[in-house]
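Here the complex is missing a single protein chain, while all its other protein chains stay put.
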Amino acid sequence: MEKTLSELAQLVDGEVIGDGGVKIVGVAPIEEARKGQITFIAHPRYVPHLNETEASAVIVSSKVGEAGKPLLRVANPYLAFAKILGIYAHRPYEPRGVDQRAWVSPTAKLGEEISIYPFVYVGDHVQIGNRVILFPGVFVGDNSVIGDDTLIYPNVSIYEGSRIGKRVILHGGVVIGSDGFGFARDGRRSVKIPQVGTVEIGDDVEIGANTTVDRAAMGKTIIKRGVKIDNLVQVAHSVTIGEDSIIVAQVGIAGSSKIGSNVILAGQVGVIDHIEIGDNAMVGPQSGVAKDLPPNQAFMGSPSIPHKEYLKAVMTFPKLPEMWRKIGQLGAKVRHLESEQNKRRPQSTEDIHDPDQ
Amino acid sequence: MEKTLSELAQLVDGEVIGDGGVKIVGVAPIEEARKGQITFIAHPRYVPHLNETEASAVIVSSKVGEAGKPLLRVANPYLAFAKILGIYAHRPYEPRGVDQRAWVSPTAKLGEEISIYPFVYVGDHVQIGNRVILFPGVFVGDNSVIGDDTLIYPNVSIYEGSRIGKRVILHGGVVIGSDGFGFARDGRRSVKIPQVGTVEIGDDVEIGANTTVDRAAMGKTIIKRGVKIDNLVQVAHSVTIGEDSIIVAQVGIAGSSKIGSNVILAGQVGVIDHIEIGDNAMVGPQSGVAKDLPPNQAFMGSPSIPHKEYLKAVMTFPKLPEMWRKIGQLGAKVRHLESEQNKRRPQSTEDIHDPDQ
Partner (left out) sequence: MEKTLSELAQLVDGEVIGDGGVKIVGVAPIEEARKGQITFIAHPRYVPHLNETEASAVIVSSKVGEAGKPLLRVANPYLAFAKILGIYAHRPYEPRGVDQRAWVSPTAKLGEEISIYPFVYVGDHVQIGNRVILFPGVFVGDNSVIGDDTLIYPNVSIYEGSRIGKRVILHGGVVIGSDGFGFARDGRRSVKIPQVGTVEIGDDVEIGANTTVDRAAMGKTIIKRGVKIDNLVQVAHSVTIGEDSIIVAQVGIAGSSKIGSNVILAGQVGVIDHIEIGDNAMVGPQSGVAKDLPPNQAFMGSPSIPHKEYLKAVMTFPKLPEMWRKIGQLGAKVRHLESEQNKRRPQSTEDIHDPDQ
């Protein structure tokens, strides 16, 4: 594919500085970019390096004026880069139809222009939207619904009754709708609480490889529109994750907790059950969220506390042995001062009778 | 299905207060319950809310006397709820037989009334019990044994020689019997130690989605009767987990460690190798168990310490910067006091000669 810089500028709502007719055939990071490619810089401080790249054009922020080569000025260079990369990385979709080595229930309703690879299982009464792609080894349980343009990578297991939105991406090995972890104790024995709820995944959600999303005990586990979940994340039964939230790898969210919208949970965070995290909250890596968190703030630590408070405390942590030693020394000195003071005072030990006064 | 409240009472060994003839057709949580459904309350303090639910009957503890609607009094309402939910959620099992798109070794021994879905692989000399269900994409390696009434969800991989008990549930993506992580160093290179042991899983065990259980280096990795394991848990080679223990999501148990019976490991706990955790011990979320733990106690932290001790210490943690500052201030004050005291004493610096005395 080949586009002129001016054509790209139109697509990302940007402004060309220099020759808009330069031909762009691809995208590359600044160190690797060659003639014919466009690259981007995130900070104006990299402007002096613009002459070191062989790129034919550079996406820059609106703060950058001129440089020795054609520029594409935009409000958010990283976003424009993502969009332009999307243009070049795009491959036209060719539907494969239903491979005869797949098993599709005769009661399933299939959309148009779908691709169902070999060894896919589509259960009874399943609804598959238009242009859906199911890679090999995908299992879609009975009565599940998969929206238009959804892409499901190999060996994904979708238990029965799950609802997956439009333009969703599920990566390899994801499990949707497995039983929540619910037991009642009968003495020491655990009696399974039937998990009779379902899972509902909104439009434009992406879920990383080998992540697991349990079905609700009753009702629904809900992942709302635009949520992005990384690999190996655990979403327990009856959890709700609000719109546009970002859940990084290996996070675990325990049962019935409610994550607001536009929340960021960094890698390996743990969230206990039955709590709420407010909209726009951010939780730092490896934190443990043990109670409700208000919106619009950053938290860190296990248990998590406000981020700045955490940073101060954790930077003091290595001084603990020194603190312990100093407290001991201070104690000794204070005892010494006390005994010295006592020596200097008359025999009476009661301050109230202190004859010095 | 429709049962009278009296019939339910008999099934859970409970007592009816009010009209035992009321018809119950389902179960729901208290906020969602409608006419014809039964719900439950865990605490007597919710009794005043009983009139707000539309439920036709409520499961309550034996401490509750009367209310404006029929009650089912039991010793453990949550357990009775689980059992009654199980009654309504139960669907009669219809064996599918062996799908012709599965591959089953001619040397495998198959029980009666089994369901083997398409794309299942059953290896040589495998033994499958009665009423076993193998969902699509399940792999059962040679010489493995699977007990009666065991349910294995899609894309589970069971390596050769594994033994799975009766009434076991393995969720999607589980891997049983993968090689333990064992290497001997030859200079910097790692030489694989062949993992020649196996895995043995007892009756009534449930294992969550994408959990991994490695085969023993030699001997067996053992998960005993009634153990419940959540999603994304790592059980390393030669580990033993005692009866009825509960292992929450994303826990990792390193090689050869022995977890007692009735132990609870909360989410994201890590247990190092070659240690023992006593019966009935509880370990809080994100803890790191770095040495043997005695039975019957609760632990938390990384490294884990007794739970109460941990709570006190961790609540003090945010005060670290203040403590550091106060220690500095105390040091300055003590130095000042010392210098004042010195000024007031005669020239001799030896206390023993202090002429004030």
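Letters A and B name the chains as they come in the text, with residue numbers starting at 1 for each one.
Note that contacts are C-beta pairs under 8 Å (C-beta built on N, C-alpha and C of every residue); 3 or more make two chains touch, one makes a residue touch a chain.
Source: prediction; values computed, not measured.
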From the list B:L11, B:A42, B:A67 or B:I193, pick the residue that touches the absent chain. B:I193
If I consider the whole complex, including the chain that's not displayed, which of A:Y117, A:Y159, A:F181 or A:F299 touches that chain? A:Y117
Note that chain B touches the absent chain at residues 103, 119, 121, 137, 139, 155, 157, 159, 173, 175, 178-179, 181-186, 188-194, 196, 210, 212, 214, 218-219, 232, 234, 236, 250, 252, 254, 268, 270, 272, 286, 288, 290, 301-303, 305, 309-310, 312-313, 315-317, 319-320, 323, 326-327, 330, 333-334, 337, 340-341, 343-344
Tell me which stretches of chain A touch the chain missing from the display. 28-29, 32, 76, 78-79, 81-83, 85-86, 89-90, 99, 101, 117-119, 135-137, 153-155, 169, 171-173, 206, 208-210, 226, 228, 230-232, 243-244, 246, 248-250, 261-262, 267-268, 285-286, 314, 317-321, 323-324, 327, 330-331, 334, 337-338, 341, 344, 351, 354, 356-357
